[in-house]
Every structure is written in structure tokens, then in C-alpha cells.
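Apart from one protein chain that is not included, each protein chain of the complex appears where it belongs.
In this document, chain identifiers A, B, C, D and E correspond to the written order of the chains, with residue numbering beginning at 1 in each.
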Amino acid sequence: MRKIIAVYPGTFDPVTNGHLDIIERASLLFGKVIVAVALNVNKEPLFTREERRNMLIHVTKHYKNVEIDDFNGLLVSYAKKKNAHVIIRGLRAVSDFEYEFQMSLTNRKLEPEISTIFLMPNEKYTYLNSSLVRELARLGGDVKCFVPPYVLSQLKMKLSEVAR
Amino acid sequence: MRKIIAVYPGTFDPVTNGHLDIIERASLLFGKVIVAVALNVNKEPLFTREERRNMLIHVTKHYKNVEIDDFNGLLVSYAKKKNAHVIIRGLRAVSDFEYEFQMSLTNRKLEPEISTIFLMPNEKYTYLNSSLVRELARLGGDVKCFVPPYVLSQLKMKLSEVAR
Amino acid sequence: MRKIIAVYPGTFDPVTNGHLDIIERASLLFGKVIVAVALNVNKEPLFTREERRNMLIHVTKHYKNVEIDDFNGLLVSYAKKKNAHVIIRGLRAVSDFEYEFQMSLTNRKLEPEISTIFLMPNEKYTYLNSSLVRELARLGGDVKCFVPPYVLSQLKMKLSEVAR
Amino acid sequence: MRKIIAVYPGTFDPVTNGHLDIIERASLLFGKVIVAVALNVNKEPLFTREERRNMLIHVTKHYKNVEIDDFNGLLVSYAKKKNAHVIIRGLRAVSDFEYEFQMSLTNRKLEPEISTIFLMPNEKYTYLNSSLVRELARLGGDVKCFVPPYVLSQLKMKLSEVAR
Amino acid sequence: MRKIIAVYPGTFDPVTNGHLDIIERASLLFGKVIVAVALNVNKEPLFTREERRNMLIHVTKHYKNVEIDDFNGLLVSYAKKKNAHVIIRGLRAVSDFEYEFQMSLTNRKLEPEISTIFLMPNEKYTYLNSSLVRELARLGGDVKCFVPPYVLSQLKMKLSEVAR
Partner (left out) sequence: MRKIIAVYPGTFDPVTNGHLDIIERASLLFGKVIVAVALNVNKEPLFTREERRNMLIHVTKHYKNVEIDDFNGLLVSYAKKKNAHVIIRGLRAVSDFEYEFQMSLTNRKLEPEISTIFLMPNEKYTYLNSSLVRELARLGGDVKCFVPPYVLSQLKMKLSEVAR
């Protein structure tokens, strides 16, 4: 029985409870899960590459088969370099669906050996995403239901920096 | 490393190339894949339980870790009885999405230990489903791009019986 | 200040926690809420008109401004006869949206004085509907998270009758 | 310059103002428009084949290049027999989209020479379809905004027959 | 009977006939309607805060129970400060739906006492929004069907300023 390697890519700006829910379940299904921070995204992130990696390391440290990494360039090229068999994506809403479908078909065309699988988050985290968390936090809303405690404290620190 | 058991449920009336594409990829990712014919569906199927099982056995015989079975009653109860860790579903179109989302959330509530994962079929089989195949075949259309040759011959035989 | 009268129509076969959530919030916003069991629906209901009314009466008895009724024929004609100003509908998912939009535009054309408003249920009841409850219950699934206790007992009784 | 032949298929049970809007515009764009009543539909229509054809003939008689016909079997086979270059479909709502997309891709696979084109109806007829018209009329609603006067009279006659 | 206070938030850049349709109907259903210009939006508006407020005041002056205001920060915090019971949103299209659903669930989590209700605009204003109006006006299209006459004149003045 071969060990299946999965890549879970994302911006993780910051990691939310919805992401954690998917990481936890992926870690039960696959031999190794590489959570990979995507760096080549157009918009400026709130957290730096190091901050995003550190938050991910902190909140996933009790999962033995989870690794944190980051990447530039094409996702499938990165996944191939890592010998991954699977790309994991979360699907929360219909509006995610078509973009994900497009990327999944494109990635399959580029690297037919790598399958994309989709997991749906817990109903509590449906419709939750990092940009909602950032927006709520920026406007003074309480996001403690949406992110792990460590991320909450980092978010408060970051926003007080930005405001200064 | 534990052996992950996956259940891929469906009506398979009949199995299409889209189903086969998903079975093949699932067999590469999981230790065992149980393809399970759902019997408790309201509408009358075109093929009997035995015929649907036989077609599945025929077209999956070269996958060593694929088993064919059928079930009545609740999918998650069946999956639990089989010690499955994963339920596999194909996602082809937005219109599938919400029903699948509903079932995935419901199943998670009933059996939190079992995850539902989604695979998207090859672009050639997007929008392909068994009822389209039956409808086209019934109206005299050629469905040889959509089903394996063995299923094509069974379909022709069945429709000539029905017409008689 | 005039007393606003609202009609909340549905099949209520049976009433779920999602319906109750909407009834409760509507009772806070409007002077009177008439929960109206629609009788002229094509498919055969599981519960009779009397049973559906009785379950609704039972689970809404502590809301002073909620009445239970039933109707045949066109919803807007019924609403007009009741001097209603508002029709209330629940919106759970994209797949509801277009049908509801169609009905809302049609009803507005037929009775411009009556507005349709939409409420979204609690996230716990997103994707919950009566047919899912009936289906799960029929297959032996536990639906106690989805319906009030009184409805649960009625559902068990009804399904044991049907099975006999 | 060759004369382009278009087929506009449908159940037309009955023809609505939305259909007429599409027929009118198609008649301006193509050399010949064949409005084709689909007979091989599963559900029982309200109007017979003859009645549906007669209503169509009546309401399109002032368009010189419009013909009324009916067909059994596969749409693309019919279109090919008629030497059609184009199949016309109305698109009113997202919920139509995926089915139409599926059929358009399937038809293209079966007959690559025939293109499917989509027209959107006037905003007044968005969300209007024959089954809404039948349902409203059956419940005593006024449908005079939705169908031509001749169809309105036929609908009244038919429903009084059915009620008897 | 308590007086229900409703907040109708938006960018109103500028107010359109679709907004007015919703304001009018809301003013009939609720004791007080506060139309609240959202200031903390990322993109630069065409009209200033004062201009947007003035246009709203001008076009709603005949509704006795409608007030114009603006706000910064979190919508639910503003609504709570205003003792509002209801947040009103317009729903025009499927593409609005998921964002609105997300915000409605989030707002409910933050302030469970405040309900979000949705109204659908007149069919004539389906698919109409402020950015379409601005875009059409900018390209020289005629938008007199889409905005009140006072807004039309303000829009012309503004665009001639911008062009200068």
C-alpha cells in the first residue's frame, strides 16, 4: 500500500476554523498532508509569508502527518515536485464551484496523474472565508467563533499595527 | 498506515464512462473502493439490481481493490457497517452542488467519523449522467462515446426487450 | 400605526425546526402571522391536513400572534382574503431562489399591494427541508436535530403505520 | 448567400408571450423558422398535439417564414432531416442553463454541423413558462399578461372541460 | 404593538428606481425605515457622502417614516445603536444570493436579535444596480428608465465635471 501525499494550497491570510476542519479530516485520510501557502497571488496579503506559515505551524502542530510549506508559480508544478497524488480544495458555496471546476479541469489537463478532491467544511464554517474574517476584524467585529485563539491574538496585534 | 476504505454509491443505471473515470482515480487513492448500487430509490430503474451489479463487475474487473455491492436504507449506516472512512461523490455541475452539499452536511451530522469527498469527472464527461444516456438511447441516439462497450451492448439488448 | 398581517404558506409535511425559526422571528416583526398549510399541492402528503395543522398548533402555541390555517387555490387570493400585507418565504439555497423569484414576481403582478419578503433560517437549518426529514426518517435515520420533539413522535407513529 | 433554416423546439403546452417574443426575433434573423412541437415528452400534456399546433399556427400566422411542425424522437435527428443549421432555445434563468448546456453539448457531439443558439426573452417574460401559466390558470389566476388572447380563450375552454 | 425599526443599508452611488421600489414597500411594512449610506466601502464612490445623502433625501421626501443617515464600521453595530429590529436587503439575482446569505448568517451570529429580511425589486428593476447605471451613463447611454429624474440630472452634472 503506497503512502498517498496530498497538497492543500491556499492563501491562509489567516488560517480559519474552516481550513482547520479540512486539514484535520485530510490528515486522517492521507499519508501526508502538505499545507502550502500560495505566494504568487495578486493582491497584497494582510499577513506576511512568515506570519502565515507560523500561524499554520502553531495550529496544526498536533497533527503528525501535516507539513507547512509555501510555493510560487503553478500549483500543479509544485504538487508534482512534491510527488503529490492529490490536491485538496474546500468547497463552501456555489460561487466557489465554477472557479474550482475550471482549475480542476485545467490542472488535470496539465498533470493527469494528480487528482483534485473536494471536501466540504462543517456547516458552522460554510460561507466562512479569510476575507470575511479580515473585514469583520477590521470593522471591530468579534471573530472568535471563526478562527483559532492563536490566530485571534495575531489578528488583533496586526490590526493595531496597521491602524497605527 | 491504516488502509482507507471508500464507498462510492450510486444508481448506476447504467454505469457510464464518467463513473468509471471516478472509480479509476479513487482506486489509486484509497486502499479499498466499494462501488455500492443504491436500491432504495423511488423511481423504477431500467436495469435490475443484478444487471447493474454485473455491468459494474464487468467494467471494473481489472481494478484489484474495487468491490461491487448494493445496499438498502441509509447510506451512512451502510458505510459505517462497511467500516468505511470516506464516501465518494462525483460533482459535475452547479445543479448537483446543493443537493450534494445538503447530503454531505446531513451525513456528517449522522456519522461525524465519515468524510464525504468529491471528485470531478474528466471534462469529456461533464454533464454526462445515466438518465441522459437512457434518454438518448431510448430515442435512437448513439451513446457509444458515453458508456463502455459492454454497457452499450447491454443497453441495446434491454431497449429492444422494452420495445417488444 | 397599522397592524401588519403576514401569511407564511407551506406544505409543512411536517413542520421542521427551520420553519419554527422563521415563525418565531416573523412573530416578532409583524402584528399577526398566519401559518397557512397549502392543500392544493400535486404530490400526496405524508401527513393529513388535520395532522399538519395539529402539529403546527402544538409547536406554535406559545406565540400569541400566530394563527394556523389552511388554504386551497391561489396563494395571493388567499392572502388578499385575509387582508395580509406580506407573504413570508424562507430562502435556504440557490436552488430555491429562482422558483421563489418567479413566484414573487408573479404574485406581485397579480396583487401589487402584497409584498413578498424572504427570511433566511439559522445556519443549522440551511439545507433542511421537510422532504429530507421524511426521507431520512423513512430510511431509519435519526431526525431529532431537525424537528421539534412533538413532531418527532408523530413522525415515528406515522412511519410505523405506513410500514404496517 | 445560403438560406439559414432554424428549428425552435418545445412542448408549447401552451405557447406563451415569451415563446412568441423569441419566434418573432428568430424570424427576423433566419431564412426559415420551424417551430416544432416535441411529442415524446414523458408527462401528459394539457393540450393535445393538434391543439398545440393550432394555437401556434394561429398566433404566428403573420410571420411569413415561420412554419409549425411536430416531431418524435431525437431533436438533432429531426433537425438534420429538416436540413436545419440552427437549433434555437430560450434561456430564462440560471436553472435552465445547465440542462440547456448539457443538451447543447450532447447535440453537438451527435450532429457537429448543427449549432444551438440561445435567445433571452423580454424582461417581462423572464421566469415565465408554460407550466406556470397552466398552474396559475388552474388555480383561477388571471394569465392574460402571459399568453396571447387566442391562447387565453383556449385555456379557459380546456380548463372548464377538465373541471367537468 | 411595538414600532418596528428597519435599516436599509447600501452604497446608493446613486440611488436607483430599484432602491426606491424597496424603500417604498418597506415604508408600508415597518414603523420607521432608516436608509443608511455605507461609507466604509473600499472603492472610491462617484458621488460624495453629501451628494448621496441629498439625492436620497430628495427622492424619499414624501415618505413620512423614512430617514436618511450614513454609517461607518460594522452594519450590525450601527443597526443596534439605532435600536433596529430588521435589516432590509434587496435580492436581484442568484449572484447576489450567496454573498447576502453569508452576511445574513454572520450578522445573525454577531447580533441574534436583529433579523435580515430580503425584498425582491419589481421585475423592471431586476438586474439593475448602481454600477450598471454609472457604467452606462459614463459611456453615453440613456439611463432615464433606471433612475429618478433628480438623480438623472445629478448624474449628468457629475459626469460632465469628471470629464472636464
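Quick note on the criterion: contacts are C-beta pairs under 8 Å (C-beta built on N, C-alpha and C of every residue); 3 or more make two chains touch, one makes a residue touch a chain.
Note that the coordinates shown come from a computational prediction; the quantities given were computed from them, not determined experimentally.
Chemist: The chain left out touches which of the shown chains?
Modeler: A, B, D, E
Chemist: Have a look at D:Val86, D:Leu110, D:Leu128 or D:Val143 and name the one touching the chain we're not showing.
Modeler: D:Val86
Chemist: Out of B:His58, B:Lys124 or B:Arg138, which is the one that touches the chain we can't see?
Modeler: Among B:His58, B:Lys124 or B:Arg138, only B:Lys124 touches the chain that is not shown.
Chemist: Contacts of chain B with the missing chain: which residues?
Modeler: 94, 123-124, 126-127
Chemist: Write the list of chain E residues that the hidden chain touches.
Modeler: Given the touch definition above, chain E has residues 93-95, 126-127, 132, 136, 139-142, 145 touching the missing chain.
Chemist: Residues on chain D that touch the omitted chain in the whole complex?
Modeler: These residues touch the chain not displayed: 1, 3-4, 25, 28-29, 31, 85-86, 91, 94, 97-98, 101, 104-105, 108-109, 115-120, 122-123, 126.
Basically, only the chains that are shown with their structure count from here on.
Chemist: Rounded to a whole Å, what is the gap between the Cα centroids of chain B and chain E?
Modeler: 48
Chemist: Counting only residues that touch at least 2 other chains, which ones in chain E make the list?
Modeler: Answer for chain E, listing residues that touch two or more other chains: 94, 98, 101, 105, 109, 123, 126.
Chemist: Between which chains is there touch?
Modeler: Contacting pairs: A-B, A-C, A-E, B-C, B-D, C-D, C-E, D-E.
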